[in-house]
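Below are the structure tokens for one structure; questions will follow.
Note that this complex is displayed minus one protein chain, with the remaining chains in position.
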Amino acid sequence: MYPRPVPETAHASRRLYMTLVGAILIVWLAPLFAVILTSFRSMADVMSGNLWGWPTEIAVVENYTAVFTQTPMARYFLNSLVITIPSVVGVLILSTLAGFVLARYRFPGNMLIFALFVGGNFLPHQIMMIPVRDLMVRLNLYDTTTALIIFHVAFQTGFATLFMRNFIAALPDELFQAARAEGATPFQTLIHVVVPLVRPALAALAILLFTFIWNDYFWAVVLTVSDDVKPVTAGLANLRGEWVSAWNLISAGTIIVAVPPVVMFFLMQKHFIAGLTMGAVKG
Amino acid sequence: MTAASSPIFAKPRNRNERNAMKSLELHRIEKSYGAYHALRGIDLSVEEGEFIVMVGPSGCGKSTLLKTIAGLETISSGQILISGRDVTKEEPGDRGIAMVFQSYALYPHMTVAENMGFGLRMAKRPKEEIDAAVARAAKILRITDQLDKRPKQLSGGQRQRVAIGRAITRSPDVFLFDEPLSNLDAALRTQMRVELSSLHAELGATMIYVTHDQVEAMTMASRIVVLNRGAVEQVGSPLELYRNPGNLFVAGFLGAPRMNFFDVTVDEVSGAKAGISAPGLAPLNVSLAEGAALNPGDRATLGIRPENIRLAAGDAARAAISGKVRLVEHLGRETILYVDAGALQCVSSESGTGNITVQVGQVTPISAESPVSLSIDPHDAYLFAGDGQRTVTARKASHSNQTKVDTI
Partner (left out) sequence: MTSLWRRHRWWLTPTLLILPGAVLFAVVILASSVQSLWISLHDWDGFGPMVWIGLGNYRELMDDPQFYVSLKNNVIWLVMFMLAPPIGLAIALLVNQKIKGMRLVKSMFFIPLVLASVAVGVVFTWVYTPEFGLLALIFRAFGANAPALLSDEHFVTFAIVVAALWSQIAFCMVLYLAGLNNLSEELIGAGRVDGARGWNMLRHIVLPQLTQVTFIAIAVTVVGALRSFDMISVMTRGGPFGSSSVLAYQMFEQSIFSYRFGYGAAIASVLFVIMAVFITWYLTRIIRAEERGA
């Protein structure tokens, strides 16, 4: 192990080391703590400029209630769920199917298709903004959640297929031969052998995709304008324009946007890290 | 596996009716990957109930051949018949075969019972039928109490049994085994070898078994198919192949330690006898087979198995070869000597040094660097002509009181 472990018996050194790390962590997360603390402050404190002193009252409930009742935040939040969940499911299905074929079938063009999936990943998405926006306008989908779902599924399928293909290709070849020898059709093999075996990869991918799609801002502002379809990210940016200095409310809104991915991360940390590093290592 | 008389798993079909039908027929199987010729015109006909072992060095095409029978690999040309039915174009699952893989290929996410019933489940058979088939196979293999476990919880030998059980559940016309014992340790391998043989006796099913281990081939096969470079070298019962190898390759492949080979010249041919000689070797008269087509002056290869060379104690005059012992290996049951015979070099020898390998009795008071005289009985000699492509010495009786099979 590198660096050399702090010896287990040296209790004092260990405590000192942890204190040091803790101090660095506080500096690291200071911006976040500042926002969390601000979201607890009352409007009176914010208006009078008391942003760092002792709060005159704790207004957690008021602030968060205000965000949900006086702004369309609840609507944005719902929109985000409506966009994110079907997108994740769609990507998981398409990428498992495509990854299975790319990993298990040799056919002319296999490598080319794979390379296109990989290469498409690297494109800065701004490049396709104008045609995609135009496409959605022509399909009469502009300013709908469907437009965002279609785009996210299409874009993330590139990365996800790469991910699933590598995972499925690493499964032992003989398992597939055995399934074939026992008369399983390719589709039965996919359902009864591949899917159960790639469950960890699917979990890792699902949490990654959830984070990517939930956090998307660019496509939200490109493809949506109305409050009825806007996700939380675009919504938050809107609110910031409206409440120029109501920092307590802006902070509360920020926390609301940040919570779902953070909660997902803490619930499925192992999968998240595994997915991120595996996708990165293979890609 | 219980006694061979167990009636539990009699084949469902009437055996007499099918006796005339071959269980498996291969007609001129060819397979090439681009310029590489993996299988060259393979013909084979297997009777029902036979245990066929395919052996050969790695890369000889034995696993490829097995996979083409299974349908996991396509063939370039030729025909495959299973139980009289042309299955050349059929999917593996429709061919009436079951396969046991080298790595067992058990599905890690299924229990033992689910693994064994997978094929029937895919064929959408009723649950009772699947359960009955699994229970029957589990009983034969004595893994009934393991049925709810996952493969990960099993030992290597148990996994092997599950893999075989999975094959049995499908009641195939032909069982295919792809080096199934190579992942087991030596002790377990011997045990499984015996179990597989008795399983074969019990089921009476046709089995095709691929291995590179000649001990497995000799002990289990009713017939051995020796493959080399994608072609069949020889087919026959183990002892037949051992006693009467059809060519130099088969002679060299079967038997441990390996047969000694020497380059010799044919001096004279008279009737069914030929006189041969080589530098360092006393002239030898061997009996020829009919149609040997050998002429004086031909180059040929002489083959002698290590156990057929004897120490000619002190009698240098009667000795065929004299030389010096370079190395002695005491194996307890036998002693292996590596003898340097000067001008008489062994070609492609066991030790790679040109030394002659001699296998002698249990305790031989002989040490390295001592001079020895070796004698050869011409009846034990093999002569290979035409670049080793054909054996020209007379056939030897296949029955012999000498135990040829190494049982380790």
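A few points about this structure:
When the chains are written out, they are named A and B in that same order, and each has its own residue count from 1.
Quick note on the criterion: a contact is a pair of C-beta atoms (placed from the backbone, for glycine too) under 8 Å apart; a residue touches a chain by one contact, two chains touch by 3 or more.
Bear in mind the structure is a predicted one, so any value in this text is a computation, not a measurement.
One of A:Ala66, A:Leu175 or A:Val222 touches the chain omitted from the figure, and that residue is A:Val222. In the complete assembly, the contact with the undisplayed chain comes from A:Ala154, out of A:Val60, A:Leu78, A:Ala154 or A:Leu197. Of the candidate positions A:Tyr64, A:Phe77 or A:Phe100, contact with the unshown chain belongs to A:Phe100.
Seen from chain A, the chain kept out of the figure touches residues 1-6, 14, 17-18, 21-22, 24-25, 28-32, 34-35, 38, 49, 51-52, 94-95, 97-98, 100-102, 104-105, 107, 113, 116-117, 119-120, 122-135, 150-151, 153-155, 157-158, 161, 185-187, 190, 211, 214-215, 217-218, 221-222, 232-234, 236-237, 240, 247, 250-251, 253-254, 257-258, 261-262, 264-266, 269, 272-273, 276-277, 280-281, 283.
One rule holds in what follows: only the chains that are shown with their structure count from here on.
Between the CA-based centres of chain A and chain B the separation comes to 58 Å, rounded to the whole angstrom. The residues of chain A lying in touch with chain B in their complex are 172, 174-175, 177-185, 188, 192-193, 196-197. For chain B in complex with chain A, the residues that touch the partner chain are 67, 70-72, 91-94, 97-99, 101-105, 107-110, 118-119, 121-123, 166, 170, 176.
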